[in-house]
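Once you've had a glance at the structure underneath, I'll fire off some questions.
A protein chain is absent from this complex, but the other protein chains hold their places.
Read from first to last, the chains carry the letters A and B; within each, the first residue is number 1.
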Amino acid sequence: MKTIRKKEHILILGAGAAGLSAADAIRTASPDTPVTVVSGEKGRPYARMALPYYISGKIPLEGIMTREEKELARQGVTYIAGDPAAGIDIDRRRVVLRSNRKLPFDKLLIATGSVPEYPEMLAGTEAPGVSHLWTLEDARQIKRLAHEGSSVAVWGAGFVSFMAAKALAGHDRKVHLICRADRILRRVLDAEAADLVDRTLFEKDVLCLKNTNVEKVEVLKGGRKRVVLNDSSELTVDLFIIALGTKPNIAFLEGTPLAGKKGIEVDEYLETRIPGIYAAGDVAVVSDCVTGERITPALWSTAVMEGRGAGLNMAGARRRCDLALLMNVVDFGGYSAISIGHPLTKDAGAEVFQFTREEDRSYRRFVFKEDRLIGAIVVGACFDAGFFPMLIRRRVELTRDQKDALLRQPWDMASLLMSLPSLMQAKDLV
Amino acid sequence: MISFNEKRCVGCYACQVVCKMEKGFPVGVFGITVLKGEEADENGVFRPVFRTSLCRHCTEAQCVRICPVRAITRDQHGMVVGTPEKCIGCRLCLLACPRSVPDFTGAQRVSKCNGCVERLQVGLQPRCVASCPTAALESVTRQELSEKKRRGYLEKRWERRQGTGTPSR
Partner (left out) sequence: MAGERVLYFDTKRCVGCHACETACKIENGISPGPKWIEVVQQVVPREDDGWTIEFMPLNCRHCTNAGCITACPAGAIGKRGDGVVLVNRALCIGCGECLQGCPFGAPQFGPGGLMEKCTLCAHRPAGSPTACEQLCPVGAIRSGTPQEMSLHKRSSYLITAIALSASQGR
């Protein structure tokens, strides 16, 4: 691999999965390039994905920290915390932070992640206990307010709201999940899987209110909140968590050619249209590896992969890394629901196979198109689930016999998949 | 690494059992799994084939890279080890591993093979290797395995030519 010239300064905006993966990759490829990582939040970098687990008490605060300052220093990475980027001067190649500090760069990686959507109707109800579950600060506040026996409402039925509801369940808390659609996790799970998840949630004292929306939220005296729903019923809760989706955090790029409608447009090496400026993680618009659509997946797994690829490319490699595979996991300890690829495709040419096993509440859905697996849902037993991302990502073409053999034993595909020769289709040989 | 010779495996599951006894993994979780399949030979007669699912302690371990809370790390002996106390059970490692090795069946936290480092250090073989009655499992470095296979190939070739003596370098 070519290493870049010394003293070419690399600046990384964002210390999440993408930013830190990129820093690691640059370090392996080019040990003496000066690297600066800028985090918009105070304190050490942490894993946003693990916040619900911190709230539920499964792991301590220390457990969600992704890097120690010592470690960053040992890696030779300059870490600036609590000072988000406020603007970028492309011509003079420098980034302006909120504190008006100016950071010059030779190469820049924008990995500022995403920010949660805040509905306009909630303007004026800012109060402790009405919050997102997005930053460590939010999580701390929720953990403080969610004492035993409190009641909680979570607005939204996507991944974050689900994780929040699950994290707060138990300890005599009453948790309501307010869901606009007729089922939870509508984008990633089908009705059968959602039903299984729903049943498990119910056992954990989470009540899912379907086809329901929030009309109004009022802060009562004493700090409780009254949530008025569209069926004119009311909930009085201690905590109101908003999780209605996210959007790329690119407000500071306003007015530059970088800011696109969906996010930052990048080429297959994650470089933007301005040479030397790269984007990775939730802000980058990449291609779906199945459909080829341009998407911003906003997933931990894609952020890690893109961050690493962008880091290597910034350090002088030329590695294609813009293909993203959608992959969501929701878990209840020993029980999980995994959605990979496009299991809910509306494509007319897709063949759907469903399998249910009542005794351990397992459910599987496989979606094939032209003898290629393009989507899978795995609920319950999951020990062979690791094979499916590979099948989908590599667009492996199965023969009729192979496909039939797989579908004959839908609960244990591991031994068959391990010996599937056509799994192996290497591309871009060096 | 632990090398597996599928021609020798008879599917006795001894490795699976002793590994579990040694490591005390939770119910449903195995550090090494023997998978049974079947294959047709040229005459269309089926014969059983065995494969193992075990951690290869990859150089570029995808599980280490993807774990958000660093519950899977590489230790100072080069082994990829799991720390169950740190694990949040998000299963990303399972989905990242091309062989679907990290086992979560019925468990909340990751439990995985650590290459029996503690046994290697006192000069013992990994438990699964030590227990294998047919020597289908072997504990070797990759270069040793390459050496072994090269030698094996040469010996076979010489046997076919009805020569004697052993190859030397």
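In this section, contacts are C-beta pairs under 8 Å (C-beta built on N, C-alpha and C of every residue); 3 or more make two chains touch, one makes a residue touch a chain.
All figures in this text were calculated on a predicted structure; none of them were measured in a lab.
Engineer: Identify the residue among B:Gln16, B:Gln62, B:Asn114 or B:Ser131 that touches the chain left out of the display.
Structural biologist: Here the residue in touch with the unshown chain is B:Gln62.
Engineer: Have a look at A:Lys262, A:Arg319 or A:Arg361 and name the one touching the chain we're not showing.
Structural biologist: Once the missing chain is taken into account, the touching residue is A:Arg319.
Engineer: In the whole complex, what residues of chain A lie against the chain that is missing from view?
Structural biologist: 317, 319, 390, 394, 419, 421, 423-430
Engineer: Touching the hidden chain in the full complex, which residues of chain B are there? Just list them.
Structural biologist: 1, 3-4, 56, 58-62, 98-99, 142-143, 145-154, 157-158, 161, 163-169
Methods note: only the chains that are shown with their structure count from here on.
Engineer: Once you find the CA centre of chain A and the CA centre of chain B, what distance in Å lies between them?
Structural biologist: The computed centroid separation for chain A versus chain B comes out at 32 Å.
Engineer: Provide the residue numbers of chain B that touch chain A in the complex, in ascending order.
Structural biologist: Result: residues 33, 35-37, 39, 49, 51, 53, 65-66, 68-70, 85-86, 88-92, 94-108 of chain B touch chain A.
Engineer: Sort out for me which residues of chain A touch chain B in the complex.
Structural biologist: 17, 21, 47, 49-50, 53, 58-59, 63-64, 66, 300-301, 304, 308, 327, 329, 331, 333-334, 336, 338, 340, 381-390, 412, 414-416, 418-419
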